[in-house]
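Notes to accompany the following structure.
All protein chains of the complex are present and in place, except for one that has been dropped.
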Amino acid sequence: MSETKQVMVKVKRQAGPKEAARWEEFSLKWRPSMNVIICLRDIAENPVTRDGKKTTPISYDSNCLEEICGSCAMLINGRARMACSALVDQLEQPIRIEPMSKFPLVRDLIVDRQFMFESLKRVKAWIPIDGTYHLGEGPRVSPEIQEKGYPLSNCITCGNCLEVCPQVNEHNQFVGAAIISQVRLFNMHPTGAMNKSERLSALMGPGGIQECANAQNCVHVCPKGIPLTESIAEVNRDAWKQALLGWLVG
Amino acid sequence: MRQPKIIVVGGGLAGLMATIRVAEAGIPVDLFSIVPVKRSHSVCAQGGINAAKNQKGEGDTVDKHFDDTIYGGDFLANQPLVKRMCEAAPGIIDLLDRMGVMFNRTPEGLLDYRRFGGTLYHRTAFAGATTGQQLLYALDEQVRRHEFEGKVKKFEGVTFLSAVIDEGGVCRGICAMDLRSSEVKTYAADAVIFATGGNGAIFGRSTNSVVCTGSAQAALFQQGVDYANGEFIQVHPTAIPGEDKLRLMSESARGEGGRVWVPRNPAEKRAPRSIPDAERFYFLEEWYPKYGNLVPRDIATRAIHRIVYQEKLGIDGQPAVYLDVTHIPRETLDRKLEGILEIYEKFLGVDPRVEPMRVFPAMHYTMGGIWVNGEDQASNVPGVYAAGECEYQYHGANRLGANSLVSCIFGGGIAGPAAVKYAKNLEKGAESTASAVFDSEKKRQEEKNQKLISQDGSENPIIIWRELGEVMTEHVTVTRINRNLQMADGKIRALQERYKKINLSDRTKWSNQTLNFARELENMIILARVVTLGALARNESRGAHYKPDFPERDDVNWLTTTRAKWVNNDIQLAYEPVDISLIKPRPRRYDAVK
Partner (left out) sequence: MSATATQPDSSYLLRKLHSFTGLLPVGAFLAEHFWSNSAALVSAEKYNATSEELQTIPFRLIVEWGGIFLPLLFHGGYGIYIWLRGKSNVSAYPWVGNWLYLAQRYTGIIAFAYIGWHLYTERWLTHGKSTYANVAEDMQNPWYLVFFIVGVLASSFHLGVGTWNFLCKWGLAATVKAQQAAGRFGAFVGVAFSVVGILIILSFRFDWHPFSAYLPTK
C-alpha cells in the first residue's frame, strides 16, 4: 500500500460515574507492533476524533506495559483483556475499547477495582508472620508445592476473571476466581495452612465460593494462565469438608 | 506522650518494607501511592535477589558479596552501609521466605540460587523470572494485614506534590493531589519516608513503568533536598525494543546459560538457527573469558554498542543482537524463565525457546537519587527519609543485577525505624506546626493547578516529553561527550521555556490525567538537567558513566559523590568524598582476572 495505513479505533467515553456514555471514533497512523496502549497514547498526543472534532485525551489506567502490574484491563472488541498486550494487528477493526463493566466506573476506561483488594482482606490473603525481626529460615517447601503455588501467586488482580463471570453482577457480590485462587495459594503454604480454616470460613460467607456456577469463563481470560477452575474445585472441596466436619465433629 | 505519625510515599518494595517496620513499631502510618500498591513498578523486577547464603557450597561469603558490589559499582558507593546491606541480605531472604514467597526450590526443599552478573557465585534467589512481583506481593500482603488491623491507612490514587516544610526547614508533612477529584490536600506527619522509585520517564522510553517519572524526587530537590550521583544511569544490555516501552529481558536469561552473539558476517542472511557455531561471534565470551555473558551491565551494554556502532555487526544492520536460550532444555526454561520468555512471545509473537531473541540495551535504573546520610536513610532535610531506587546509597557507579531488590528492602527496613526514632524524639511534632504552613503550601500547589488548567498556550506536554526523552537517550545514556551534553542541556532548557506555554487538552477536574502528567513533566525536566549537568561535569569514566574523551577512572579527582543542590532556583553541583574505609579501590577489569 502506498498511502499510510490507518487504524480505526472506537472508544466508549464517559466523563464521570453519573455522566452519559458516548462513543468517539479515531483514525490513527498504523505502525508495526502497535498495541492498544499506543493507540491511546496517540489519541492523547492529538485528541481529535475521526471527523475532526477536538476532544480530551482518554483517561485510562496503565503502568508496567508488560502485563505484570494488572492495571490496564479493559474490554477490547467486547472481551476483557490487558490493553498492553492487545496487539493491533491481531484485532478486528474498528477496535472497540470500553471500560470493564463489573466495576464502578471512574472516567472513560478507568474503573475502581477496590472490591478485589477488599476481598483479599476478607479472606486474609497473607501469611501471618510474627514479625520482620530475625526468626531464621522459613519452612521447607517441596519443589512440587512450589511448582503449584508459583503460578497461583502470579495473579495480577487485573479483574478479568470477575469481568467475564456471569455470577459477578450488581445482584451478586461474588468474590470471584482470583480471590478463591489466592486462598488456595495461602492454604497450600506450610505456615499459611495454619489459618486455613479461617480463610475457608470467609469464603463460605456471603458472596463466597458457593456463588461459582462453573461457567469457567475465568480460566479463558486469565492473562497469567492461572488454573483458576482447578483452584476453585480444590478450595470447594476443602470448604465443604470443613463445613461438614465442623458440623459433625465440632 | 504524644503519638507520632509517619507518612510513607511510594508503595513499591522499599515503601512497603518501611511501612511494615513503622506499623510493627506501633506507630500509625499513612501510605501514599499513585497506583494501588500491588501495581507498583517493583513487579517488573525479574531475575532475583542476592544474598551470600553459600547454598551451593562454593565458598560464597558476605564479604565477597560486599566486594562484588563495591567493585561492580566502581568504588563510588560509600562502603559501610553497603557492607551492612550485604550482611543483612541472608536475613532478608529468610524473612521473605517466611512471608511465603514462592522461591524456586532444590529437591531438598531449600531455596535454589542462580548466577547473575558481576559475580562468580550462585548468589541469587529467585521465583521463576518474576521475582520482583513475588516479593512485592509478599510485602503487599503484610501491609494489607496491617491495614486490616488498623495500623496502616492507604491513600492509593493520591499523588505526592510537595513536602510541607516549616520556617525552620523541618518537614512537617506532605501536600498531595487526589488523582480522581484533583483535590489538593495537606497531610501532617512527623517524618516522611520517600520510596518513589526510578526516573525512567525522563528518558522517554525505558524499562520502567509509566509512574517512574522521578517527579517526587525532583519536587523535593526544588525544596532543598539534595540529589546525589544523578549522572549514574544504568542501561540494561538486554531489552526488547518497543514504541511504548523497552521491555526488559532479564539478566537471569544469561544467568541460566543464555548466550549473546551476532553473526560474524554482517551480510549474514540465514536464519539464526542455521548459522553454524563457528560463524557466530559470542563477543562477550571472547572479550571477557572469565565472566563471559555475565559481566556487569555497563560492560555488556557498552560491548553491544561497540558491536553495533563500531564493528557494524548488528543483526541485519539493525541495532540488535541475539540473546540465545534455545540450547537450554525447554523444561528448564519453563521452570526458571517462563515469565520473561512469555513476555517476548506475547509482544513479538516469536517463541524464544525456538528462535534466539533480538535485544538491545535500554535505560533501566538510576544509581543516583536523593542524597541520604550513610547511617539511616535520612536526607539533608530533617524529617525527610528516602529508600529504594529514589535514593543513591548502595550501587555506586553501577548496580549489580539482583542487588536492587535487596537494597530496596534493606533501605526501607532501615528508614522505617529511623523515622520512628526521629519522630519520637521530636520536641514538637507536626501537630504544633502552625496551620499557615500547611495552608500556604496547599495554596501554592492549587495555584499551579489552576494556572495549568486555565492557561492558553501552544505547546503539547506529550510532545515536550517525547523530545526530552530523545535528547536524554541520545546524549545522556551509554556514551557521553561533553559537547553533546552541553547541547543536550541547551535543548532541555529550551524545553523548559516551551513548557511555560503548554496547553492542556483536558481542562476538567475529574480524573484528568493530562493535568497530573503536566505537573510531573515540569519536575522531569529539572531532574533531566540534574542528570545531564552531573554527567557533563564528571570528566572520567566510571561504571555506567562512560566518556570516550576521558576513558579512565580518575580516583585522584573524581572519587567523589556528586551532590546537586537547589540554590537560587538553579542547580548547583557540589562534591564530597566517598567513604572507602573498608575496601581500597583497585582497577576494575572484567576482562582480566580480578
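As written, the chain order gives the labels A and B, with residue 1 at the start of each chain.
Operating definition for what follows: a residue touches a chain if its C-beta (ideal position, glycine included) is under 8 Å from a C-beta of that chain, and two chains touch if they have at least 3 such contacts.
Just so we're clear, the structure is a prediction, and the values are computed from it rather than from any experiment.
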For the unseen chain, which displayed partners does it touch in the full complex? A
Touch criterion as defined above, residue of A:24, A:61 or A:238 at the omitted chain: A:238
Full-complex contact with the absent chain, from A:16, A:94 or A:128: A:128
Of the residues listed, A:33, A:46, A:142 or A:197, which one is in contact with the missing chain? A:197
Residues in subunit A touching the chain absent from view: 78-79, 128, 164, 166-167, 169, 171-172, 194-198, 200-201, 204-206, 208-217, 220-221, 227, 229-230, 232-240, 242-243, 246
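Quick note on the criterion: only the chains that are shown with their structure count from here on.
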Sites on subunit A touched by subunit B in the complex: 15-16, 31, 33-35, 37-38, 41, 44-45, 47, 54, 56-57, 59-71, 84-85, 87, 106-108, 110, 113, 117, 120-121, 124-129, 131-132, 134-138, 140-143, 146-147, 149-150, 153-154, 156-157, 186, 189, 191-192
List the residues on subunit B that touch subunit A in their complex, please. 17, 20-21, 24, 35-36, 38-41, 43-44, 91, 94-100, 102-110, 127-128, 130, 133-134, 137-138, 141-142, 144-145, 147-148, 180, 209-211, 242-245, 247-248, 335, 339, 343, 346-349, 413, 460, 462-463, 505-506, 508, 510-514
